[in-house]
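Here's a slice of the assembly, chains where they normally sit.
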Amino acid sequence: MLRAGLIGYGYWGPNLARNFAAHPDCELACIADMSEKRRAQAAANHPQARIVADDSIVRDPNLDILIIATPVFTHFELDKAALENGKHVWVEKPMTSTLAQARELAELAAKKGRILMVDHTFLFTGAVQKMKSLIDEGELGDLYYYDSVRINLGLFQHDVNVVWDLAPHDLSIMDYLLGPQAEAISAHGRGHFDTGLEDVAYVSVFYPNNLIAHFHLNWLSPVKIRRTVAGGSKKMLVWDDLNREEQIKIYNKGMEVATKEGLYRVLATPRHGDMYAPVVPATEALRLETAYFIECIQSGTQPHNNGEAGARIVAMLEATDRSLKENGRVIPLR
Amino acid sequence: MLRAGLIGYGYWGPNLARNFAAHPDCELACIADMSEKRRAQAAANHPQARIVADDSIVRDPNLDILIIATPVFTHFELDKAALENGKHVWVEKPMTSTLAQARELAELAAKKGRILMVDHTFLFTGAVQKMKSLIDEGELGDLYYYDSVRINLGLFQHDVNVVWDLAPHDLSIMDYLLGPQAEAISAHGRGHFDTGLEDVAYVSVFYPNNLIAHFHLNWLSPVKIRRTVAGGSKKMLVWDDLNREEQIKIYNKGMEVATKEGLYRVLATPRHGDMYAPVVPATEALRLETAYFIECIQSGTQPHNNGEAGARIVAMLEATDRSLKENGRVIPLR
């Protein structure tokens, strides 16, 4: 039985607590939060857990796992202390505020032989799992583009721009689906209030073989759209996260290219085929992710969303910020 | 009675012929086309018109108006000859292949005191007219962003990329709605076939006061989307060109910003209000545009879509191409 401690019982913490407590191989032994009110809620929901006010549990010798669900700027110190004390670590996204921190943590986890996993929950949804298997099985063929729109009339964050608020979801999904070969980033954005923070941003990510990924991130849209379109040489897909009945549609469509002998030009004509929308399992993503984390610990396997993956996302966020500041300059990712 | 000659009876020509022939103050006197088959069609539909095979009618002293509906690379020579022979000119979009040509034509028209109008038909649709009056009356407040998506599984053009194929529509609408103050352009795109031509492109256009416009142009999308979202300080709108029943939706939504005394941070909270979809008149855009052209000639007024406007669009297309070639470099528009 693994013993887990959770730091941070705010917005997401209760979901983490519920899922770790429900896992048969894990005991939620301890919950830490600075807020008295939240500690009372934690106590009501988890009467068997010890409830504490400070983060000293990162050094508690009785804990095997530390779950870090605190503000981003605290991740580095808490993760580091937990790893140095031999804990396996689950940390919320984004992993850290800087790439240097993320890399240091990934190396520390490797040195200590501990699992460090970044909670990119979306990767464990039925929709993303479905797309991952479609792409890996070659169903789409060679990918041409990956276009993601995540716009909304949103509550502004006070300390981060729209990129750091919304893009960690999309960049981690892209990184999972397309692989870790992203080469460079370019971004444009604008802010419209006296915060100096962008509320609208357009981010392009460049992959080998002319694969281009693009993200529209917007806090000022009157309509809510969460849609990804991806086109490949064989098939194309649309993922509409707000359409619960038909989340993913796969189109047997494409462009037929023929180079006729004696003709100097390429003939490209559209091919229109059937569409199908596979059933997408509705299991709670966090439940699957918790089970995966425990399995990785038990088997000593690296999770795909480990510290390296988390660092790749932070690297892209940093590069996006730099490109935004430098008028869209293309920033290499390595 | 004004006498008009039309050169080019291909895809769009018959619509031009029909509308000019139907105007009470205009006589469609002459139609020229190189194709025998198309000349036969022209003769059947317009028995009163003279049908000819070559473009010498640009110099016909009996014509007041020349309508140029030929391939883009021929526009400059035909327009120039027509203007030099004292004709008023209607030319299809894009106006010319290069900015230098467009400017020369605009200057020539001014010198000759003739009307030179570029057929940006979309500007005369009920939807664009409605948006124009909403924006001009200040209904949206200060504009923050203008986001346009025009994607489709499209027939590839052989000689131009997706930008020159699709963006003339969108850039001319933007230029009409937001005004001629665009300052710079940046674009990224990729081609996936052996043509060297981009089939997917993302174009950003920068305006003063942090207004950002963005265009997603794509020939490889499994779904057809033609949607523009624009957000302002007072209201926001969505124009869905494929939704015939509710083409334009205006949202009384926005972001309320308050700077509380003693607080160092901006408080921005979303405001949710009613939506309404005004009736959009269904009059044929080309009919309105034809009437406007004749009126401008009769009254000696410059049309808003004159040679200067056409040159601005060609300037943006050229700048987009340059930015695509130079890895997204921001290209100033003046």
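Letters are used for the chains, namely A and B, taken in the order the chains are written, and counting of residues starts over at 1 for each.
One rule holds in what follows: contacts are C-beta pairs under 8 Å (C-beta built on N, C-alpha and C of every residue); 3 or more make two chains touch, one makes a residue touch a chain.
Not measured: the values here are computed from a predicted model.
Enquirer: Can you report how many copies the full complex contains, not just the 2 shown in place?
Expert: 4
One rule holds for everything that comes next: only the chains that are shown with their structure count from here on.
Enquirer: Rounded to the nearest 5 degrees, how far is subunit A rotated relative to subunit B when their C-alpha atoms are superposed?
Expert: The rotation relating subunit A to subunit B comes to 180 degrees.
Enquirer: Just the number, please: Cα centre separation of subunit A and subunit B in whole Å.
Expert: Whole-Å distance between the two chain centres: 40.
Enquirer: Okay, in this complex, where on subunit A does subunit B touch?
Expert: Subunit A reaches subunit B through residues 144-145, 147, 151, 153-156, 158, 186, 188-195, 199-200, 202, 204, 206, 210-212, 214, 216, 218-223, 229, 231, 233, 236-238, 249, 251, 253, 255, 257, 259, 265-266, 268-270, 272, 275, 327-328, 330.
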